[in-house]
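One protein chain omitted, others in place.
Just so it is clear, A and B label the chains in written order, and each chain counts residues from 1 on its own.
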Amino acid sequence: MRIVVGIKWVPNTQAVRFDPETGTLIRKGVPSIVNPHDLPAVEAALRLREKTGGEVIAISMAPPPAVKGLELVLGMGVDRAILVTDRAFAGADTWATSYVLSHAIRKIAAEIGEVDLAIFGHETIDSSTSHVQAQVASWLDWPYLYYVKRVEPVGGKLLRVWRELEDYEEEYEVETPAVLSIAIKAFKPRPVSLSSKLRAKLEKRVLTWTNADLKLDPRCVGLKGSPTIVAKTIDMPEVPRKKEVYRPKDGKDAARWIIAKMVHDEKLREVLKGLVGGEL
Amino acid sequence: MNKFDVVVVGAGPAGSTAAYLLAKAGLKVLLLERGRGAGSKLLWGGKAYAQPLRDVWPELDKEAPIHRWVTKERISVLWGERAITLEYKLGRRVAFTSPLTELAAWMARKAEAAGALFLDEVVVEEIVVKDGRVVGVRSGGDFVAADVVIDAEGANRLLLEKLGLADRPNPYHMAVAAKEVISLDPRLIEERFGLERDEGLSWLVLGDVTLGIPGGGFVYTMRDTISIGIVLNVGYGAEAAEKGVLRDHISRLLENFRTHPYFRHYWKEADVIEYGGRMTVEGGLRFAPKRLYANGLLVVGDAAGMLVNAGYTIRGVDTAVTSARVAAEAVLEARDKGGFTEENLRGYEERLRKSYVYKELVDHSGVAEIFGDPFFFSKVPPFLVRAASKVFEADYAEPTLLEALKTSAQEEEINMLRLMLKVGRVVRRI
Partner (left out) sequence: MSQPSRLRPLKLEELLRRNVWDVDEERHIEILRQDGLPQKALQLLCPMGCYSMAGDKLLMSYEGCVECGTCRVLSTPQQIRWEFPKSGRGIQYRYT
């Protein structure tokens, strides 16, 4: 089985600081990381490969420093990585991103070999749209399953896939090629291993593709190919944090105490109202 | 594929030096680092002595991330709002400042450029011994074989402890630091500290910045940042905490230092951009492992105790580099003798003993011992400051220096004779 995993190189949002004087985000010196929710997707791909054989290819549309992120997933055991990078791709929204990624997947199929599965993380910590996966599936015209928490090969082109929903789960049989997006924390990512790192480094397993390779219409990629318009951004009020210790008698007592807190705390009520969009 | 001539554990100054020299000599070298990139786990005060580094990289002055050449050394004794400061203006380029994150990254790049294979994000979990000799390292389930392993893991010697070559350290032999990086326009740094472009300052502070607990404060000027920190001996610090002498968190001591009226104008209007901590060794020789070399193994840098720390000043980078250089020479010598047996690696310790590092360590071991004496941190500073105040803050006739010292000693309940003896011992061994 040949599995492609999408990796996003994102600013480490927990380290991005807000400058109250200028009202902007301070990103200077903040290193980027692999989107944490992509790591369970990598893990899912690696486990599937362990069962079916084949290879896992990580792919990322990102500026060149993202090579560090691809090295991390290579260190986890991914077989090779492709960095799709070009000035022309900069400023892409999810539409243009998925367009480029789907073409990269097609190119993998054409040049490396048939692709059976494309796996993504559930969402990214810097934008949380969860659009790209679905759009890639649309461009490729492949079936798409999300909130996936378990995947098992059945044989032939069939996979059994379990989706996790609020209070039940669904079981599917899906024919490959397909696109899956993995539920947050569904798989515990393995640490980087010495042998995988070594292999990645010695065998130079990162390929770089630019638009000279993909040959996409410049009007369809990057900022030009992005129909999304950010109309307005609203900052959520910061929830003031307080620390209080309460020793409940039992679960019920604990719940009662928390609810009472929420109802009686002015600030919290404001925030909740904002979230619900009306009276409580 | 999984076989190297040399595996070096840790891409700190010591590890990268060894990897650089051995790769340059044509050996197949693997340099392993647990952090993301070399330097990402490192923090220091900020000053490196250049000559020992030039011995390895003659191109140092041109290529290394040198922020400023130290032209001013200051030592202050602080008690309350009063301070005595001694300043020395240097006459030549002896030491430079740089963030260790940058300096260590540069050293690792040099090693890579020389042909060493550098892998980051890899935690080595074990140095593997078979039939009485070290045969490689293990990380996770993976084993990598090596003819010789160089342990450059730094002060947290998890690997040497596992091997039984070192014990868990005595807290009194360790010191912990909290440090802030303050961002400031280079021109303001120069203006406020009285420096020319590319000139830097190194400033050590003793006294109640540590509440009299053995340790001290430091200030180093980088190009566009200032590094300030508080160092506390872990053993004495813990004792002070349990006894209630130390009631505030170490970061609070640093805050008090940063906002102290004597210092705060230097970084007025400036912002703290990073805060961190790291532990270091105090009193190098006492920290040396049971052996510095064994069949197929050499220990270098902090892990080997190759660090001069007299409580208030820490000097470990040049000594780490030198110990690693000496180790690399010993490895090449052993190769020419036909193998990395204990016998053939003996040259390491012999060469080390002849190097300045060893002399420095031996000479300073006494100082470390003496400065391990809390007396110097809790009693001497208030005494000196009090004596100075008598001389400089006399409304009418000022006392002679001797009178000032005598009465201050009485007031601080210090036995002059005991003091003289102790000072005499320090001066002889400093």
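FYI, a residue touches a chain if its C-beta (ideal position, glycine included) is under 8 Å from a C-beta of that chain, and two chains touch if they have at least 3 such contacts.
Just so it is clear, the model here is predicted, and its values are computed rather than measured.
Trainee: Quick check: which displayed chains does the absent chain contact?
Mentor: When the full complex is considered, the omitted chain touches A, B.
Trainee: Could you tell which one of B:Leu27, B:Val137, B:Val181 or B:Val219 touches the chain left off the display?
Mentor: Final answer for the missing-chain contact: B:Val181.
Trainee: Using the definition of touch stated at the top, determine which of B:Asp198, B:Glu274, B:Glu329 or B:Glu342 touches the missing chain.
Mentor: B:Glu274
Trainee: Of A:Pro31, A:Pro218 or A:Gly274, which one is in contact with the hidden chain?
Mentor: Missing-chain contact among the listed residues: A:Pro31.
Trainee: Give me the subunit B residues in contact with the hidden chain, please.
Mentor: 34-37, 39-44, 99-101, 120-121, 123, 155-156, 158, 168-171, 174, 176-181, 225, 227, 232, 234, 237-239, 241-242, 244, 246-251, 255, 258-259, 264, 267-279
Trainee: Tell me, which residues in subunit A touch the chain that this view leaves out?
Mentor: Contact residues on subunit A toward the absent chain are 12, 14-15, 17, 19-21, 29-31, 33, 72, 75-76, 185, 188, 191-192, 245.
In the analysis below, only the chains that are shown with their structure count from here on.
Trainee: When the centre of a chain is set as the mean of its C-alpha atoms, what distance in Å lies between subunit A and subunit B?
Mentor: 42
Trainee: What residues of subunit A sit close enough to touch subunit B in their complex?
Mentor: That would be residues 29, 31, 68, 71-72, 75, 191-195, 197-199, 201-202 of subunit A.
Trainee: In the complex of these two chains, what residues of subunit B are touching subunit A?
Mentor: 1-2, 30, 32, 36-37, 117, 119, 121-122, 139-142, 144, 273
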